[in-house]
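In this view, the complex is presented without one of its protein chains, the others remaining in place.
Letters A and B name the chains as they come in the text, with residue numbers starting at 1 for each one.
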């Protein structure tokens, strides 16, 4: 089959009668491609990724608990892939779980597949390839966020004024331009760059806030490493684990996030200033052996003057770097132009057909 | 002394009057050897292990809280060893704790030692050697599960229909056949295989369930690595940490388990299908640099047809691979023929006497 990349989201609302109460459940149709794309993940480091809709991280999927989600995916790369919807229960739809040789055959180059399932349970979820995860997930950026809003949010969730998504991962400069290789204990990689939404400081972005804001920070362990995220100037409340409300939220200033895990933090913006927020795994704040770099951002309170020596005094601000603007949009799939890469050079591989 | 391997478990029941209520506390006597045994831990990888009663993982020890446990161990290998009963309080019996040069002298080759202690507290415990742990525990499989049933189980424990034990660890092919070496930061190993009950997928086994089953999954971090166990298709409830009931169980789909840690998960089998359950540490699902492998199993619901492309369509099923059948037996020590290895070739070492 041949396809051009069509990025649209079709939403159908259907009235359901549930326990005597009319509830609206939406049906979403999303079109996705998987593309060979070069992304500049750190200053001077171009990386060959396999990108959902050409961007790393992938587009935001934002739906309501109980919505029907249909995703038609076309594999435009030269390697097999699938999509696993991490956290989705797939009740009654196990063949939509996206695991090669367990729930489906992998989607070969040029082929397509349609995933269809109900968005349950609610919370901070994500999607990623499930083929050769050591390379595709750990080193080629094949992941994106999927936020499922709950039917009955917790009290504290209703107070949130800024919603923030952070996906942490590792890059290996040795295999940056060698798609199909890397991520193995038997290979001699460097694992020398670290990404916060795929990019390394200073290519990351600050979090601009107003005093009084209530931030919800959704941490997602997307790569193969363990991250210890530490807020300066703010104690946070850990409210959700893997999307699920904790029965007893607890306070902390550092939280460990392993591969596949998610933690939701509530941060009250009550301390005007400029405070770093970073991975405390010491090597993760370096780029190719130089500090500072990697998994670093800064809470920048609006109204605080910029000092001459401030590392980000000249930053060109992207308010959607942590998906904050996208999360305000109606439910659907939202592209992030700032995360798009350049198409990789084709090497005579077959594309768009089989 | 000279001993032949005698595998029996002697149980004595004795009536005790506790708080006016007659309670039966059992006395168990177990015979154990430590043997040089070759185990096929992955396809094409034979490994020289030091095996409790000739098997890796070791035999299940399953007793009641408050029972008296006596284990007579004979070291049939050519290196010193001990047994530490991880999680046991050893109240009043600190010399039974099994730590060389702290609580006892190591048990030398050909020598024996008798451990005797009360099984307290209850929960998912385990035993392992405490000599040269970097090699013996992290790389030679010197561990087994010890389950102590509580006198007063939690409500949710009573609902369990299938009890499952999973011990996660790492193997290093470089040192596979070099007993006495490996596991050190100063040695150049590969750490390239990963075991779920000592074997790497596809040598692991599926978990066969019926809809309606309530699974209790007892995760044990037995080796030197950190594991992020992720269930597909099922959110679980984390109920116990290191054998102890959590005051507030919480829901999740991924749980991090470090060396020595245990987590008990409750999984309701309410979603017929075929769902992978694996380590999300990306390298841990590979064998010598090839995906898939390592720490992988599958929830297989009975009644789901097998597809031609299913990785385990021809699997020869062992219902006791996760100790489920053994856990149904009366309290005692239970051998697992499926975990036994082949005796290693003797190289003129003294054996069975001194």
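Assume a contact is a pair of C-beta atoms (placed from the backbone, for glycine too) under 8 Å apart; a residue touches a chain by one contact, two chains touch by 3 or more.
Given the structure is predicted, the values throughout are model-derived calculations rather than measurements.
Of the listed positions B:56, B:137 or B:229, the one in contact with the omitted chain in the full complex is B:137.
Contact with the undisplayed chain is limited, among B:87, B:179 or B:233, to B:87. Among B:24, B:102 or B:304, the one in contact with the hidden chain is B:102. Listed by residue number, the positions of chain B touching the unshown chain are 84, 86-87, 89-92, 94-95, 97, 99-105, 121, 131-135, 137-138, 183-187, 221, 223-224, 226, 241-244, 246-248, 256, 258-261. Although one chain is not displayed, chain A still touches it through residues 190-192, 226, 228, 230, 232-235, 248-254, 256, 270-276, 280-283, 285-286, 288-289, 291-292, 298, 304, 309-311.
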